[in-house]
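Note that one protein chain is taken out, while the other chains of the complex remain in position.
Now for chain A:
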Amino acid sequence: MTNQMPRKGRKAVGREEHIVIVGASAAGSTIAQTLRREGFAGALTVIGDEPHLPYDRPPLSKQGLLGTWPPDRTRFGASTAYAEQGIDLKLDARADRLDLDARQVYLATGEEVGYDRLVIATGVQPIQPFQQERVHVLRTLDDAVALRESLLQASAVVVIGAGFLGSETAAAARQLGCDVTLVDVAQAPMARQLGAEVGWMVADLHAANGVRMVGGTAVRAVHAGAVELADGSQLKADVVLVAVGSKPATAWLEGSGLPLGDGVLCDEAPEEVRAVGDVARWTSRRFGLSLRLEHRTNATEQAVWTARDLLAASKEPFDSIPYFWTDQYDAKIQVYGVIPPDARLVITQGSPAARRFVAQYRSGGRVTAVLGWNMPRETRRERASLTEI
């Protein structure tokens, strides 16, 4: 990284201060545990809106739906770990409102929690335009348990939206023996995330496993037992999953004066307020882009960086290389970097026909991303070919 402008006005957290973290998933639990591990001795409160102990989300759409892992296997550490670390974990407690001047968080339970430093890690919420019975979304552990129960009794399943979650769920439902149709406005699954070329490879993967892809169409409505497409045709559906994306969980921050715009704008937030994980938007100097990433590794990396920045005021801004993966059937697809819409795909190792390859995405004379399909070790090595700026 060449840009090392000192970051203005940052002051390390004092030992008497109270840090309040709103959000108890990967980012929230990681920042709390990192603060403790690296010596923060002040008061530490973590507020989560689910009744469950903090747990990991990526396995929900994989081992969770398939039933190969019991639900509590996704839990982060033992139930006693938080108390042992002196972390006040408030579960089943939704933050309703923030008062920046008073430095108070107001909970739905009526409780008020004052802070010296606030970390916002409330993540995202699924977009759900078809709210009704037997129409599922998948974000939480309870969602996954409910969806699995429905899938076990279903014959025809329609998945609306063929991004990460939709594609992974289609694969899991198929593996559970359901008759699965995947619907998206894009022609191929994951085309928005990985580009059309790799999207068609993912389409082939689903076709080979017996999932029907209905591309290039919107959904007009969901009826009892059927999904109606834009042209009026109907798909039989005992169970429907809506996986058409998510929006940052920032409703509780509206009117607080905190700068928002598809997430919490970290660069413009007051010094005592930070945001980490899916809800955080910041400017990446490496890519020259405003980024908000719904990636599991970003939650950890940003939480660890922010914990250290709170403890010792980092000189360099957060600027990691984004990474994400998806597991569908026997395919593991991994990406390091950022894929611009105009990027050109160049295969560098292996071959798509053999279902084992590494490829680079090139844009504007730079390598902006590396993708691997069932070649994890080689893909990680080729990460070094990403162009530094």
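List of remarks:
Basically, a residue touches a chain if its C-beta (ideal position, glycine included) is under 8 Å from a C-beta of that chain, and two chains touch if they have at least 3 such contacts; residues count from 1.
FYI, contacts and distances are computed from a predicted model.
Remark: of the listed names "FAD binding domain-containing protein", "ABC transporter permease", "Ferredoxin" or "Multisubunit sodium/proton antiporter, MrpD subunit", the one matching the undisplayed chain in UniProt is "Ferredoxin". Interface note for the absent chain: among A:106, A:130, A:200 or A:325, the touching residue is A:325.
The residue touching the chain not shown here, chosen from A:300, A:328 or A:360, is A:300. Think of the hidden chain as still there; on chain A it touches residues 30, 34, 37, 56, 58, 76-77, 296-297, 300-301, 304, 323, 325, 327, 332, 334, 375-377, 379-380, 383.
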